[in-house]
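Right, one structure below, let's go through it.
Every protein chain but one is kept in place in this view of the complex.
Up next, chain A:
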Amino acid sequence: MADTPLSHPLGAASAAPADEAPLYVPRKQIYPQAVKGRFRTIKWILLAVTLGIYYFLPFIRWDRGPNAPDQAILVDLANGRFYFFFIEIWPQEVYYITGLLVLASLALFLMNAVAGRIWCGYLCPQTVWTDLFYAVERWIEGDRRERMRNDRQKLTLQTAARKSLKHFVWLMIAWWTGGAWVLYFADAPTLVYELATLQAPLLAYTWIGILTFTTYTLAGWMREQVCTYMCPWPRIQAALTDEYALNVTYRYDRGEPRGSMKKNEALKLQGLPAGDCIDCNQCVNVCPTGVDIRKGLQLDCIQCGLCIDACNSVMTKIGRPEGLIAYDTDMNVKARMEGRPEVRRIVRPRTLFYAGIIAVVGSIMVTSLALRQNIYLSVMHDRNPLFVRLSDGSIRNGFTIRVANKHLDERRYVLTVEGLADAKIDIVGGELDQQGRAIVTVGPDQTLEARVLVTDTSYPTSASTDLHFVLTDLSNGDKASTSDHFKAPER
């Protein structure tokens, strides 16, 4: 390749009929082989844990008392509530979700800075479900060689039956995936009963249908194409990584020159260089994305570590040390070749920076969650008119207030204004008690909108006076307050 002359581009354009090259390539079917080893075991465990969480979490109960659902995790779209164990999120608190997403992406960056595409290889739903679908495929259609042979031959009745069975099992898993999804949006046991007795709302069946379709297509048919062509993360990841990040690496310093065992033994006897790689291709055979890790770091590689397992078992068999493919860095491979010391640095500015932001964002979220009040007041000044002159010459301002009661029982609140000496308060949609205080009563886990009229009986001197609204819970004295202005004509 190196001796290919780089011809002049203009010459190339005129001379090369490269337009005849196909613009689209047929997909190369991948038949990953079964493998055993440390990383495979880790992947099995993570698969069981993540899928277990996904499928069974909606059934966990969490007692919140009356007036609230008892499902630990529930997205209640109809009532605009999100329940997560002891946390209840209202729509206006959606910034917690934003915070979680920020944390998630930072965690992804940190993972990437430490050891590359850990997310892709072990935790991504696409990887987990594809792994499960491959397991089903192997279980029904046999391992790599058998599947390749059956696909090459003319379709036999037995192969057709096995393929049908495989697709049936895939569809069942996909259907269960969609089924579990909708359980997060309604009371799970009730919905399961309704689904089984065909009484569930059409929307539930529709969503199950959509997720069955996407799961079956993405994990059964698209597989590694999703990672290579559809997912943006490999591209972003490549821009975020650095030379210290651990990656699944073929140690070519030790492996090259590769050759058959016999040939390399002979070379060694002659005192010539010979590597440990016996070119058995096991690393390629087990790869779920069909790459050759020996070509180095590449976009298609999801770094699941299965080639490490495959290579290690071969190395053990031929009596060589493990770790010809391992989590390592290209920088260290080069260092070893040049006799320099290896550099391994997990604690470095990049990881410290990510960990620092995670700590900051995390503590902001925890603090705001801990200090969050169950009482909430917002006030909006009338825009038109800004003020009204009454018949006796006093000035009145209208406000729309919204009071949120996040308690699970009905609460009564008293609303007071501070900042005006002779303020009189009136409330439309509330009541006035004997002392003339404005009282609002808000039902459990609800909000109430009311109109508040504030009248200054002494003619105000300033065109705008700071006004504070204070809402006090009559049962426990909790306060919420917010500021606004009292507007009056210029004097």
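Quick note on the criterion: a residue touches a chain if its C-beta (ideal position, glycine included) is under 8 Å from a C-beta of that chain, and two chains touch if they have at least 3 such contacts; residues count from 1.
The working rule: contacts and distances are computed from a predicted model.
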item	value
Protein name (UniProt record) of the chain left out of view, among "ATP synthase subunit a", "Transketolase subunit A", "Amino acid/amide ABC transporter membrane protein 1 (HAAT family)" or "Cbb3-type cytochrome c oxidase subunit"	"Cbb3-type cytochrome c oxidase subunit"
Selected from A:Thr50, A:Gln225, A:Asn374 or A:Thr482 as touching the chain missing from the view	A:Gln225
Candidates A:Arg320, A:Arg451 or A:His485 - the one touching the absent chain	A:Arg451
For chain A, the residues touching the chain missing from this view	1-4, 6-7, 9-10, 12-13, 15-19, 21-27, 225, 229, 382-385, 388-394, 396, 398, 424, 426, 428-429, 441, 448-449, 451, 453, 455, 457
